[in-house]
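The structure that follows is given in the form of C-alpha cells.
The complex appears here without one of its protein chains, the remainder shown in place.
Per-chain residue numbering starts at 1, and chain names A, B, C and D are given in the order in which the chains are listed.
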Amino acid sequence: MEGGRGDGRGPLECRATFLRTGVVGGATGSAYLEVGRSTRMVVSVWGPRQRDRDGEGSSPHEMQLDCHVHLPFARGEAEEAAGSRGTERERTLARQLEQGILPSIQQDRLKKCCVEVQCTILESNGSDFTPAILCTSFALASSNIPLYDLMTSCTLVVVEGRILLDPTAAELARSEDEVSLAYMPSRDQVTFVQACGDWSERSFKECMDNCVDGCKKMRAVMRSFLVELGEGGGRPASHSLDYFQGGGEVCDQGPGAGEDDAGEKAPMSGGDDDEPRREGGGGAARFEESRVSEKLGNLVVADQDLDAELDTLLDV
Amino acid sequence: MQEAEAFKRLYPEEYLDRFLVKDIRPDGRGLRSTREISVHASPLSSAPGSAVVRMGNTTVITSVELGLFDLGEESVAGRLEHELDVGPLGTTHNNGSIARNRQQTSAVSGRVRQILCRSIDLGSLKLSEPGEEASPGGGKAWALHVKSVCLSLDGCLFDATLASAVAALATLRFPRRLEQLGEDAAGEDGGRPEGDGALRFLWVPACTAVALHKGRLLVDPTDFEESLASAVVAVVWGRRADSPGGEEPEVLALELGSEGQRASVDAQLVRRCLGVCGGRGTSQRLAALASLLVEDIDGGEADGMMEA
Amino acid sequence: MVLVAESEVVCPGDKLGRDNEDCVSGANTHVYKGYVIASTLGKLVCEQPSKLDFGLDPGSTTTTTTTTMGEASGKRLPVVSIRAEGSKPGQGEESVGALSIGDEVLCRVKRLNPRYASCDISCKGNSPLIKEFLGIIRVQDVRATEIDKVSILSSFRPGDIVRAEVISLGESQSLLLSTAKDHLGVLHAKSEQGETMVQVSPTEMLCPVTKAREERKIAQ
Amino acid sequence: MATTGEDVWVAGVRGNVRQDGRENSEYRRITIQNGTIEHAQGSALVQIGDTKVLAAASLEIGEPREGRPKSGVVRVTVDCTLCYPVDGTNWRSYDRYGKDLASQVEDLYNGPRGSSKGVLDEENDLCLAEGQSVWCFTIDCVVLSDDGSLLDCLSLACRSCLCDVGIPKFEVLETNEVGPSGPEITIEEDPNQYWQLQCARVPVYVSLGLVETLWVYDLCKNEENHCRSRLTFGVDASGAIKQVVSGASGTCVNYSRNVANIIEAACLAGRKLLSSIDSVDQGKDQHLFHIGK
C-alpha cells in the first residue's frame, strides 16, 4: 500500500477529531469524541459518590473506580457470537480503561468514594482503547474531579515495515506489531502498555519512544482545547478542533512548525524538560540517543474541514 | 446559585411550587412549551438506518439492522423487534431506578414496538421475487432489529425513544439485490449499502407527555418534574404518512398513570391534556419527523425549533 | 514568580510554580517533585495573604489542603488556587463531592434506633452532593453536655433536616457525624401532622396546628 | 496512604533484600516435571515457589483459523477455582479471572492479528492439508495454588507441556474427492516415530515489580499487594519481546528514566530463564534457578 494510507493520511498523521464536552445531562462530567467520522463514543463520569457495599477495593477507605464499557451496536466480527464475544470484549476494554485512567485521579482526596465511568462506543474503526482513554480524560477534566494530569494515549502499528499511528480497523487487521500506550506527559509516567508483535530490545524501545512522542503531541492539543473550554465560561466550546496542527512528511522536517506548534506554549507542560529525557539511570544506558522525536517529525492531521452535519450532531 | 441547588435537593416540592406559582418552570420554559427537538439522520456510518434525537438533555440514538427470514405459511408481513438499552446511564443516575430496573425499560420498549408495528406497513417488508408472482404464503421478508440506546436522560424517555426509532426507520434504505445484503454484512469499509427501497409508513407518530402537579399541567416534563408529578399522561399523536400536511393529528395511543391518592384525574382533565399537548409542540415534532421521510437521506438535518 | 498569569485558564497537570519558592499550593492544586501543579480545570486565583492571620474563622469551610502560610521569614508568598469556571468567584472551593473530616453537611434523618440516628447526607456546606452519602449520628455525639443522659427520640425524628459535622470517615459503610456544637442540630422539622414546627424553647418545638410540643436538638 | 507493610517492602527493595531473604533479581525455586499425566499427550507440573500449575495438552486435527491457512491452532483454558476460597457468589468472578488469564496466554501464542503464522509455526510445520486441517493443541491448565507470578507460571507450564507433546507422523491419501472434514489422513501409530515441537521461539512471561527506579523479579502474593506497578513481558529464548501487558491497575512507570532499563532487564531474565530450562536434559526434573543481574 504505497504512499499514503487508504484515506490519504501520511503514516504518522492522526485522523481529524471532533470533541464536545457536557453532552450528558445529570452527569458530573461527560465528553463526546469522534475520530475520523468512523469512531464515535460518549463517556460520562458520575462524580464521587458513596462506595456501594460490595465494592471490592482492598480497604474500605480507598477510592474505587468503576469503569463500564458498552458496545450497543457491535457489528462485524463481534456479531457472530455477540453473546459471549461482545461482553468479553466489553469486559477487557473496561479493565484496560480502568488500569489506564486510575493513576491520573488523586485517590487520596476521594476517600471512601466511588467514581463511575460509563463509556459507550457507538462505532469504532481502529483501536478502541486510545479514543476511550482520551474521551474519559476529557470527561474527568470537565467534571472537576482532582486529577494529577491529563491522561493521553496512542496506538502504533507496524504494517509492512512502516510505522503507522492511529490505525484504522483495516490497518489493525494487517498489523505485524501493535503497541498501545497510556501516558501522563507532565509526570512522564506510562500507566498502561499493551503490545503484541516481534521486537528486539532496541526496536521495542524505539516503538515506545514513537508512541510517547505521539502522546506528548496529543497532550499539547488536548490542553489547548480545554483552555478554550475554560475560557468559554463553562459553556462548552461548540466548534470542532483538528488535532495535531502542523504539516510535512515524516522524514523531512515539516516547514516551520516546530515541536511546540500548538498555540502558545503552556509553561513546561511538554515533558520534564529540565531532566534530560533519558539519563543513564542504573548504568543500562546502552541505547545511543537517536533523537527519535526528529525522526517522528511533525504529526500531521488530515485537514478535511468538518461540515455542519457533524457540528450539530450533539450541539448543546 | 449553590443555595438554590441545596434547597432543590432538600425540599423538592416547595422548590417546584415556587416556580409554578409564577407560571414558569425551573429550566425557564413556560408550562405549555415543549423542549426543542433536534433530529439528526444517519450518524452511524456502518448501520443501514440510524438516527439520534435530542430533546433538551434527553439523547437517544437508534440503529436499525436488517435481517431476512422465511415466512411461515400464514404470516404475510415482515417482523420488527425493538430493544432499549439504558446501560450507559449507569447506576448513579438520580432516578437510579430506571437504570437498574430492567422491567421499566422493557415496558417502554414494548410500547414503542407496538406503536411502530402500527405505524409501518409491515406488508411492504415482504420480498416479492422479481420472477414468480407474489404467492400468499412462503417467500422471504425483512426483519427489522431496532436498537435504541439512551445516552442521556432528563425525562420523557418514551417520547425520545419513539422519535429516534421513527427517524432511524425513515433513514433506512433496503439494499437493492439480495446478494448485496450478504456482502453488506461484511461491508468492506462499513459504507452503507446504497439502495433505493425505503420503508413505507402508514402513520408518522410523535409522543408528547404531560405531567400533573397539584392541578397544573406541565407539558414535556423533565426528570425532576416527572419524579414529583402525581400523574403522567403520554399521548402519541400521529399523522397519516401520505398526507403529512393534512388535517388534525389523530391520537394513536394514550397512556395515563396516576397515583389515585394524590391526584383526582377525571375526563375533563384528560380533555385539557389532549388540548394542551396537541398544540404546536407536537405538530413541530411531527413536522420534524415527517420531513425526514420526504427528503432523501444524505445526512439531512431537521430542526424543530419550538418555543410556545 | 508564578508561571501562569492571574485568571488564566489552566488544566490538570500544568505547572504553576516552584513550591515554597514562587508560590504556595492552595485549593485544587497539588505538589509534585517540588512543583505546584493544577489539579482541576479552571481559572488561576492568586491571593496575597495580607497579614499572617492564623485564625481560621469557623464559618468558612476549611479547604482540605491546609493553606500553608508563607515561611516564617515574613516573605509572603501568593497562595495559588484554581476556581472552577462556573463557581462563585473567591470561593476556592474544593471539588464538590469528596467529604472529609470537619466538613459541615446538611442531612435528612432516615431512621432512628436507641444508639444512633442514621441519615442521608445530601449537601456539603451549601452545595448538593451528586448522590446521598450515609451518615450516622451516635447518641454520644448529639450533645456536648451530659452525653450519657441523651435519648435519640428527644433529639431527632425521621424527616428532620439537620446540620452536622463529619467527625470521622468511619470504618463501615457510613460516616460518623456529630451535632455537638451549638450551631449544629435540627434546622427544620415537621410534626406528626406534617406541619412545619416553630421553635419555642432551646430544646422544644411547637406544632402550630395541634399545639403539640416535641423535643429536638435545635441548631441555635 | 502508606501502610507499614508498604514501607517495609519499599525499604527492602532499596536494600536489595526481601522478606523471604531473596535479592531483587532472584527467582524462587522453579520445578518442572513433565509427563505427570499419562493419558494426556503432553503434561507438565510447574512450581515457582508456592505457585503450582498443572497443564495438560491434547492434540487433534481441526480447522485452521481463517486468514491463517497453514498455522496450527492453540487453545488455552485456565481453571483457578481450586486455589481461591470459593463461597456462594464469587465463583463467577474466579472463572472470569481464569478466562482472562487464558485469553492472555492464548494471545501470546497467536501473535499479532496481521501476522500469518503463530508462535509455534515459526519452527514447526503444523499443517496437514493447507486450509482444511492442521494440528490443534488444547492446553487445559489447573492452578493448584497461587502465591504470586501466576502468569509466569502459567506460560511456563504451557510451554513445557507443549515441548512434552509427541506428534505422530501422518500421510495424506491422494483421493480426489475431499471428505466434509478435509482429505483422508492416516496417522502413524508407532510411538517412537513421533517428533517433538521445537520450542525455542515460544515465549514465556516475565513479570517485574517496579519501585521508583528499581525493579524486582518474581513477586510473591503479598509483595504483589504492596507493589502497585507491575509490567509483564512475553520474552522468548532469543530475548525477543513478543508481548507486553501492564500488570495491575495503578501501574506507574517513570518513562524517561526507567523504561529502557526495565525492557533490558526483562529480556535478560527471559533469556537466562529459558536457556537454563532448555539446557537441562529431560531426565532430571528438579531445577533450581538463580538469575543474577
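FYI, a residue touches a chain if its C-beta (ideal position, glycine included) is under 8 Å from a C-beta of that chain, and two chains touch if they have at least 3 such contacts.
To be clear about the criterion, contacts and distances are computed from a predicted model.
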| item | value |
| --- | --- |
| Chain left out of the displayed complex - its UniProt protein name, from "Dynactin subunit 4", "General transcription factor IIH subunit", "DNA replication complex GINS protein PSF2" or "Putative exoribonuclease" | "Putative exoribonuclease" |
| Full-complex contact with the absent chain, from B:Gly28, B:Gly72 or B:Gly260 | B:Gly260 |
| Among B:Ala4, B:Ile24 or B:Val251, residue touching the chain not depicted | B:Val251 |
| Touching residues (missing chain, whole complex) on chain B | 12-13, 96-97, 100, 103-104, 106-107, 109-111, 113-115, 118, 203, 238, 248, 250-267, 269-271, 274, 278 |
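Simple rule for what comes next: only the chains that are shown with their structure count from here on.
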| item | value |
| --- | --- |
| Selected interface, A-D versus B-C, where C-beta contact pairs are more numerous | A-D |
| Chain centre separation (chain C, chain D; CA means) in Å | 53 |
| Separation of chain A from chain C, taking each centre as the mean of its C-alpha atoms, in whole Å | 36 |
| For chain C, residues that touch 2 or more chains besides their own | 130-131 |
| Of all residues in chain B, the ones touching two or more other chains | 92, 94 |
| Chains touching one another, given as label pairs in label order | A-B, A-C, A-D, B-C |
| Chain A-facing residues of chain C, complex | 3-4, 9-15, 28, 30, 32, 37, 39-43, 64, 84-86, 94-100, 129-134, 169, 171-173, 175 |
| Sites on chain D touched by chain A in the complex | 1, 96, 99-100, 103, 107, 111-115, 213-214, 225, 231, 239-246, 248-261, 263-265, 267 |
| Contacting residues of chain A [partner chain D, same complex] | 58, 61-62, 65, 88, 91-92, 95, 98-99, 102-103, 107-108, 157, 159, 172-179, 183, 188-201, 204-205, 208, 212, 271-272, 275-279, 281-282, 284-287 |
